[in-house]
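Below you'll find the structure, written out as structure tokens, and then a few comments.
In this view, the complex is presented without one of its protein chains, the others remaining in place.
Note that the chains take the letters A and B in the order they are written out, and that residue 1 is the start of every chain.
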Amino acid sequence: MKRRELIGAAVGLAGAVWVRPAAANADELAAAIAAFAGGVPVHAGRVEFEIAPLVENGNTVPITVRVQSPMNEADHVKAIAIFNQSNPQRDVANFFLGPRAGRATVSTRIRLATSQQLVAVAKMNDGSCWSHSVDVLVTLAACVEP
Amino acid sequence: MKRLVSLMLALLVAHALAADARRSGFDDMSPQIQAMQRDDAANPAMLWVKEGEAMWGRECARCHGDAATSMRGVAARYPDFDTASQRPITLSQRINQCRVTRQHSTPLAPESDALLGIESYVAMQSRGLPIAPSADPRLQPFRERGEQLFRGRIGQLDFSCAQCHDEHAGQHLGGSTIPQAHPTGYPQYRLEWQALASLQRRLRNCMNGVRAEPFAYGAPELTELELYLAARAAGMRLETPAVRP
Partner (left out) sequence: MARALITMPTTAKRGDVVEIRTLIAHPMETGYRPGEDGAIVPRNLIRRFSCHYHDGRDEVLVFSAELFPAVAANPFIAFSTVATASGTLRFSWSGDQGFTQTETASLAVT
């Protein structure tokens, strides 16, 4: 292989595993939350983001998000959005509820590329937004396939 | 000879149960993943079990009837002795043998969703039962070879199964707790695979882990290892289908 090709390949490989600076991700995370909130200020509270603090395998991480709300016509959660800091993209999942939901509790299983911060944001019918942030440590499995 | 082997097995089980420091991989998991395994509505393995149940109804029920009755205890004693080949046979191999020789049908590919589905459905019928290896004395030489494989050093890292899973179980490899490696829940949903698969796939992962060339699926060595592992886990409860990291 020619020396130039080899260097080119090495740069390409480095690009593929390049980890973006944490500052860039934090900005994107803030921007994603602001976009979902529609410019409305997001308050911490009313939302409980349940996730294991130490995760055995980032491929499948169970989460539950609970929002305190009577879930009636006058006062209910319209949407719950989950964002992450260090995956390749910030969005994880968006859930759309309403008074028919009865309870503002959703569960799913997500992927975490690495240890990072996660944020659950709830948007109410009056436009207000509430959130809960968690920090999660992710470990990797041993003895895997090639 | 059969009585002697039965006695040896019984002693093995009794000894194991009496001073039972054995832990299933379940005990090493976080509460969240334990909850995933316990809840049949949330356990991803049930997607395969459901498929297996449908196949059972279409293809197996006409001879074997209701699986909850006819298959209860079956998986708990596998690998068992196969008279046709004069060798131990795993549950999935027995299922394929039945398809080929008795149904004149085609075998299901190893690690295929179809085979894993029927195997996990059948094995689940033994869920909660103690692992009860077959006392057939003809299995003894194969079991001993399995033990030799378990204790033999392999790979570029020159490790044996025993070194990690007997001597260092409970300690950590990277961020993961080293399990004692009892096959209490196979076929199982491994989060690393994002799929359900067999004990043989897991053994091959282990061999990769020590930088050894893994045995091919269906290799006699893998069956012998399975046979030894079952004896080593004798008396422990079967959890199939399990979830593991």
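In this section, contacts are C-beta pairs under 8 Å (C-beta built on N, C-alpha and C of every residue); 3 or more make two chains touch, one makes a residue touch a chain.
Fair warning: this is a prediction, and the values are worked out from it, not measured in the lab.
**Student:** Which residue, B:L47, B:C98, B:A135 or B:A219, contacts the hidden chain when the whole complex is considered?
**Tutor:** B:L47
**Student:** For the chain left out of this view, which of A:N25, A:S69 or A:N84 touches it?
**Tutor:** That would be A:N84, which touches the missing chain.
**Student:** With the missing chain put back, which residues of chain A would touch it? List them for me.
**Tutor:** Residues of chain A in contact with the hidden chain: 16, 59-62, 64, 84, 87-89, 91-103, 105-112.
**Student:** Residues on chain B that touch the omitted chain in the whole complex?
**Tutor:** Contacting residues on chain B, toward the hidden partner: 39-42, 44, 46-48, 50-51, 194-195.
Note that only the chains that are shown with their structure count from here on.
**Student:** Any idea which chain A residues touch chain B in the complex?
**Tutor:** Going through chain A, the ones touching chain B are 51-52, 54-57, 59-62, 139-146.
**Student:** Hey, which residues of chain B end up touching chain A in the complex?
**Tutor:** 29-33, 35-36, 42, 44, 173-176, 178, 191-194, 204-206, 208-209, 245
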